[in-house]
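Quick one: the structure is below, questions incoming.
A single protein chain has been omitted; all remaining protein chains appear in their positions.
Letters A, B, C, D and E mark the chains in the order given here, with residues in each chain numbered from 1 onward.
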Amino acid sequence: MKFGIQINEGPYTHEASDTAYHFIKAALDNGHEIFRIFFYHDGVHNGTRLTAPPQDDRNIVNRWTELAEKHDLDLVVCVAAAQRRGIADADEAKRNGKDTDNIAPGFRISGLGQLIEAGIQSDRLLVFGD
Amino acid sequence: MKFGIQINEGPYTHEASDTAYHFIKAALDNGHEIFRIFFYHDGVHNGTRLTAPPQDDRNIVNRWTELAEKHDLDLVVCVAAAQRRGIADADEAKRNGKDTDNIAPGFRISGLGQLIEAGIQSDRLLVFGD
Amino acid sequence: MSVTKKLMYINRRAPYGTIYAWESLEVVLIGAAFEQDVSMAFIDDGIYQLLKGQDTNDIGMKNFSPTYSALGDFEVTQIFVEKESLEARGLALDDLMHLTYEDEDEDYAEKDSIKVVSSSELADIMEQQDVLYNF
Amino acid sequence: MSVTKKLMYINRRAPYGTIYAWESLEVVLIGAAFEQDVSMAFIDDGIYQLLKGQDTNDIGMKNFSPTYSALGDFEVTQIFVEKESLEARGLALDDLMHLTYEDEDEDYAEKDSIKVVSSSELADIMEQQDVLYNF
Amino acid sequence: MATLHTVNKSPTDRNTLEACLRLAKGGSSVLMIEDGVYGALKGTQKSGIVEDAMKDIKFYVLGGDLKARGIEENKLIDGVNVVDYAGFVNLATENDRVQSWL
Partner (left out) sequence: MATLHTVNKSPTDRNTLEACLRLAKGGSSVLMIEDGVYGALKGTQKSGIVEDAMKDIKFYVLGGDLKARGIEENKLIDGVNVVDYAGFVNLATENDRVQSWL
């Protein structure tokens, strides 16, 4: 079965991102497919490469990057939500006149249509948020 | 009278940052002093220079930078909260092996002791959060 | 994309205190381009999104409430408001913005978009959906 | 700094679902260095922070509950738990971690840090504080 | 010796206002801000808890947050006072401490 996943909250602040991660791993382990993971609202903060969590804690951003690489997952950060919150890739940084970007490897920035599409194309949409 | 201000939530996501801003402006207009503004939890996201909000909306980060410049305010971003959430100045970026930083002008990164001190040194501590 | 699905956007948050209401409305506007069978549900404090006369001047935030009136033009014409949530807040339909659309099947007659439904009716409608978006 | 103030840290959030509980505990630990008259209050779901036997292995998060037991060493010895909040959750003092400190005025006798107080007693205690930290 | 309590959550969404009123002593002031202003509406499921507390406690509501949400002053519980941000600052100075119920 094909799952679409929406994540609404930032890493560490809220458990939503953790629960989504464990759900997705369990789904993949059981032979299911993940159509797309869409990061919306504060969820866009999952996609910054500037986090430096304490050594004795999980590294949520790296965990997404590694899972995406291993399973060829599509990690999409909403562009409108990202602009408001300061998440940018090289193109976005340039377009908005910023001197640097901060997106983490494995994530791409795109529009809200990608969320609608995830709902339509997946067998089930699950939302993890506050 | 001397106010200490703690802000717990990120810009746009929650009204906390707006309410704090309007409170602080009113306090300054009425001759009061702001001892320090301490950004904690997701409040650290107020201090990124990478936001690019829509043209027809307020620019919360710039608003802080300008208010701080005008009134010589002390805007402190908590280092531990910032590391978890990907806010870094040049020193922090270097220490954590990051290739860039994203802090906005007028903000500085420091420890939680600055919050305790704001509580002790101010006549009133106000907390704006979720 | 050839599939047509029944999509419902569920709104349970008050406006302005947090951005969820506004950012979920942005999803609905974008979603209109996909030509699916869409509807919106307003439950609990989500109903406050539809109150008349919002004026954000004093708090310096963008007033996004006029956008709800544009939903009809985006062919979002099915807006369900839960009766029990209205009543718990001492509100009536008349306290909400008057949202309408032009029905192209009936010579573009103006019709009301908002339907007040009971919890039990709304539960039935939710059960008919293919996808439930939550924010 | 020569001032001594009465500081109270107020905890109303459950642990793990959000980070507030853990990050507020970090404030308390740092605050211990300032040699003020500090106390903590646990109200509503904040009480769940003190439940015994927390084990975060399956959710992969850091279990910070052992830190509460260290509070006594940081001279945080006044921990107020609201009775009404305990009762609303069907909990008793015995369900919470046993937090203690060594009383240096009484030959380092081990004493309980947690005091269960009624809403009305806690209201009085809050009214005696100089600063109330909320998270 | 009195306390200003701020409440920024809707009482039909969370228990924050209830917690505040359980722990606010007589003589305190309660200021409703942000989504907390819905607590000042009359005729809701929760209006009674404010009406009951009014004997001992003064209630205020932030006008800018009311207007933003489309709430006219005639919809408020009788006796709730509307203040602006300067009024918020005054309340913070007039009381001895501020308890921010989050």
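Here is the rule we go by: contacts are C-beta pairs under 8 Å (C-beta built on N, C-alpha and C of every residue); 3 or more make two chains touch, one makes a residue touch a chain.
Because the structure is a prediction, the values reported are computed rather than measured.
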{"item": "Displayed chains contacted by the hidden chain, counting the whole assembly", "value": "A, C, D, E"}
{"item": "Touching the absent chain when the full complex is considered, from C:26, C:44 or C:95", "value": "C:44"}
{"item": "Residues of chain E (touch criterion as defined above) contacting the omitted chain", "value": "12-15"}
{"item": "Interface residues of chain A (partner: the chain not displayed)", "value": "1, 3, 8, 15-16, 19, 22-23, 25-27, 29-30, 32, 123-130"}
{"item": "Touch list for chain D against the chain that is not drawn", "value": "13-18, 44-45, 48, 51-59, 61, 63, 65, 88-90"}
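Assume only the chains that are shown with their structure count from here on.
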{"item": "Chain D and chain C - chains in contact with each", "value": "A, B, E"}
{"item": "Most distant chain from chain C, judged by the mean position of its C-alpha atoms", "value": "D"}
{"item": "Where chain A and chain D are represented by their mean Cα positions, the distance between them in whole Å", "value": "35"}
{"item": "Sites on chain A at which at least two other chains make contact", "value": "12-13, 41, 54, 80, 84"}
{"item": "Per-residue multi-chain contacts in chain C, two or more chains", "value": "16-19, 59, 61"}
{"item": "Pairwise chain contacts, counting only pairs that touch as defined", "value": "A-B, A-C, A-D, B-C, B-D, B-E, C-E, D-E"}
